[in-house]
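Subset of chains shown; positions unchanged.
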Amino acid sequence: MDTFDAGLAKVFESMSPHMRELGFEVVSITHGVCIAKIAYRPDFIGDPASGVLHGGIVTSLLDSAGGAAVLSAVHEPIALATLDLRIDYLRPGPPGKPILARVECYKATKHVAFTRGVAYETSDSDPIAAMTATYMLHTRIVRSAEETA
Amino acid sequence: MDTFDAGLAKVFESMSPHMRELGFEVVSITHGVCIAKIAYRPDFIGDPASGVLHGGIVTSLLDSAGGAAVLSAVHEPIALATLDLRIDYLRPGPPGKPILARVECYKATKHVAFTRGVAYETSDSDPIAAMTATYMLHTRIVRSAEETA
């Protein structure tokens, strides 16, 4: 991590109340790739019969890691917003274990950045979920223009 | 709501620790259509500058409402799992207001059910987010078969 990426990690961990509440932790962030983690907690369980995590936790982790990856790729402190997100759930998330996400921003144009990633518990080659998402860049300006359009 | 749907509403509100934690509330559920609600809370904020909800909250709401809609449509207490989920974020969620979701299950086959829905604050014709998701049915049996395959 360079200084910018280190700053990003800190911002993502501490600035968003919801990610702070979930205990979102940046493991590494550099060159448009973010690895992030959320610890297992009983209140994250979706299905009490199995102890499996709620899909929304996995999605929140992937979505936030994706936003961090985009900022690392464009290497500028711009405002952005998720434009769309697709998750394939490949298998249940493991009860009792932290869950990691690895998301890369593999293309950024002037207005849109493209990401892909996976969630996993031990290896990103054995994913729990696969994600692709796009993010709209410079949203604070864009969105206000839209609202008045 | 008939008895089955009323039971479903209760199950969705109380059985999943994560949805209970988020304060997931079923407004109505009948004939494969579920309307659900999550109240605004400061710890749901994604972007502190704007007070806008984290996308993960919207996604969790839509995903859970979709699961409830599927169960209402098949009208049987089967196990299911989200297979894939796509969200388009149309505009920021409003600060300070509850958010609703309306999801319908418009087709169910033997193994897969298809849903579509929106999240909104006042009217489902002015959505915050649009969602399509598919759910795998009878997953407890299916998944174990898969794991041993």
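Observations on the structure shown:
Residue numbering begins at 1 within each chain, and the chains themselves are lettered A and B in the order written.
Keep this in mind: a residue touches a chain if its C-beta (ideal position, glycine included) is under 8 Å from a C-beta of that chain, and two chains touch if they have at least 3 such contacts.
In this text the structure is predicted, and so the values were computed from the model without any measurement.
Every protein chain here is a copy of the same sequence, 2 of them drawn, and the whole complex in this file adds up to 4 copies.
The rule is short, and it goes like this: only the chains that are shown with their structure count from here on.
For this pair, subunit A with subunit B, the centres built from the Cα atoms lie 20 Å apart. In the complex of the two chains, the subunit B residues touching subunit A come out as 15-22, 42-48, 53-57, 59-60, 63-64, 81-89, 91-92, 143, 146-147.
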